[in-house]
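Before we start, here is the structure in question, set down as structure tokens.
Yeah, one chain of the complex is gone here, protein chain that is, but the others are all in their spots.
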Amino acid sequence: MKNRMTLTFDSRSENESLARVTVSGFMAPLDPTMEEMMDVKTVVSEAVTNAIIHGYDSEDGKDIELHCAYENDELVIVISDNGSGIEDVEMAKEPLYTSKPELERSGMGFTIMENFMDHVLVTSSPGNGTRVELRKKMVAKDRVCH
Amino acid sequence: MKNRMTLTFDSRSENESLARVTVSGFMAPLDPTMEEMMDVKTVVSEAVTNAIIHGYDSEDGKDIELHCAYENDELVIVISDNGSGIEDVEMAKEPLYTSKPELERSGMGFTIMENFMDHVLVTSSPGNGTRVELRKKMVAKDRVCH
Partner (left out) sequence: IGEIQRFIRDDGTVKVSRGLKELNHKIKKKREEWMKEYGRSPTMKELEEELDISSEELVQAEEAGRMPKSIYETVYE
């Protein structure tokens, strides 16, 4: 079982929902549990919101890319933007750290991604954008067997 | 109201459903009626199936592109492939014409597109692929007023 897709969309808040629907449609053939599906949607929301709010400073008309693929039970999701980038990725990942406290951000986006996914890889270059790679094994099928 | 997206996906039959879900997620902010959404999903299915079966002769691993945009109430959808192309577009559009009668194709794909959408433009070049542009005005908002 193998598949791939790439969605490119405008940096508008309504596209957070588009990204969520697309990723759930894409993962449907893996028959995830509803819990797994909601976890994946949550992390996609976090990464897309980050691209819009932080990467592009809430400016619309910019490109965000959502790439998804699976091979057997492993789902790989990559969200990338060509925005401002992150100076210090380690600091950005710290729980509660936010560079936009004025927007009432929780600073928990990366922490949520790390908790809900098996693997999170953030690469960023200031001025050139950010790439967040997320991996998760779908274990639904094992569970169904007991 | 304005938005745009492009989905690129593998020429696999399970991606017909992905394309349908993605387009419905994209048009959600236009708050369509049931009928409008079913019409749009149906024409997307027809065009994507054509790209897979005719464009790529049911071979997977090839790219299909679904581009969607709206400005105010007009939805524009473009489905393209880099497959075999169509020799004679006028003939291909004839109701009941199919080049694959052995697959029990109805030959009604283009007819359905023309019936459900306001505007259909097919451009194709043999050996280079096919591009189907579909336009539809969403009139839902007017209807809600009664």
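Think of it as A and B in the order they're written, each chain with its own count starting at 1.
Keep this in mind: a residue touches a chain if its C-beta (ideal position, glycine included) is under 8 Å from a C-beta of that chain, and two chains touch if they have at least 3 such contacts.
In this text the structure is predicted, and so the values were computed from the model without any measurement.
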Next on the checklist: One chain isn't shown here. Among A:31, A:57, A:71 or A:118, which residue touches it?
Outcome noted: A:31
Checklist entry - Going by the touch rule given at the top, which residues of chain A touch the chain that is not shown? => result 17, 20-21, 24-25, 28, 31-38, 41, 140, 143-144
Item to check | Footprint left on chain B by the chain that the document does not show | outcome: 17, 20-21, 24-25, 28, 31-38, 41, 140, 143-144
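The rule we apply is simple: only the chains that are shown with their structure count from here on.
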Checklist entry - For chain A and chain B, what's the span in angstrom between their mean Cα positions? => result 28
Checklist entry - Okay, in this complex, where on chain A does chain B touch? => result 3-10, 12, 14-15, 17-18, 20-22, 24-26, 28-29
